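Yeah, one chain of the complex is gone here, protein chain that is, but the others are all in their spots.
Let's turn to chain A:
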Amino acid sequence: MSVNLTIGKAINAGLRRAMESDPKVLVMGEDVGRLGGVFRVTDQLHKDFGADRVIDTPLAESGIVGTAIGLALRGYRPVCEIQFDGFFFPATNQTFSQLAKMRRRSAGALSVPVVLRIPYGGGIGAVEHHSESPEAYFAHTAGLRVVTVANAVDAYWMIQQAITSPDPVVFFEPKRRYYDKAEVDTDASPDSAAAMGSARIARQGSDLTLLAYGPMVKTALQAAEAETERSIEVVDLRSLAPVDYATVEESVRRTGRLVIAHEAPVTGGIGGEVAARITESCFYHLESPVIRVGAFDTPYPQSRLEEHYLPDLDRILDGVDRAFTY
């Protein structure tokens, strides 16, 4: 059945399907129960699956991730909602030092298939700590898989793939795009879905590869449409750790130019890492240096400044122009 779903509703539908097919799947977090989460991503799950499987946790992120690890050690598959990007940080020890390292510590004996769902990114006019893009910290931590989605179809399938993954997955949700809609075939076989680790060519082009992920994919597509003189290919990275370099390299070898756009600050970001790798693997195909477009090395500003802070269509096109000055 094909249904028109927002990204938020698609994740909800994916969670529901995962809970139906595996009784070990649990949903836990602050306000995920009766309220259905502050973005309503867990709407109705509490009613339909009960408080044992949809757990309104105490207000403590370290506790959420730490007990999820324990539940996973006991055979459960907890899907934890961290209410906002900026509220993840109390859980750093449990995530970076425990969750990520359990497999190695146990010489492979232990699996901790925990999913951390984190609404991230800016553009919603919020107060401090509600607009951050912390994905690079996670991608920098071995043992975690890090993914993000840009449309409802991927949202529906990738949340299910994240839940069945034997490794911990950090699932970043583009909060300002929660209400973007797409047709999703919710009855299709899981085998028909693209692999969670793969990048996706979101728009074909021949003169430049524009790489984006999460909330910036939409902006990148708009920029590509607005650019009338050159043919821009847009790649939606989807998986930030590991990166699907094969797809990116194939695209860059065809176009000869790469611009990477993300909301996170450029320094130490995903863009820098991809740029370095692509420069090495595609050096003789590149017509220009890889250009990064991202946020500044400043705290996410008060909301009245965020339109200047967030890379937008113009900033991306400025990056595209720069790539053609070489």
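Throughout what follows, a contact is a pair of C-beta atoms (placed from the backbone, for glycine too) under 8 Å apart; a residue touches a chain by one contact, two chains touch by 3 or more; residues count from 1.
As a working rule, contacts and distances are computed from a predicted model.
Participant: For the chain omitted from this view, which of "Oligopeptide transport ATP-binding protein OppF", "ABC transporter permease", "Pyruvate dehydrogenase" or "Protocatechuate 4,5-dioxygenase alpha subunit" is its UniProt protein name?
Facilitator: "Pyruvate dehydrogenase"
Participant: Looking at A:V38, A:L73 or A:A188, which makes contact with the chain not pictured?
Facilitator: Final answer for the missing-chain contact: A:V38.
Participant: Of the residues in chain A, which ones touch the absent chain?
Facilitator: 30-31, 33-36, 38, 56-60, 62-63, 86-87, 89-90, 125-129, 267, 296-299, 301-306, 308-309, 314-315, 317-318
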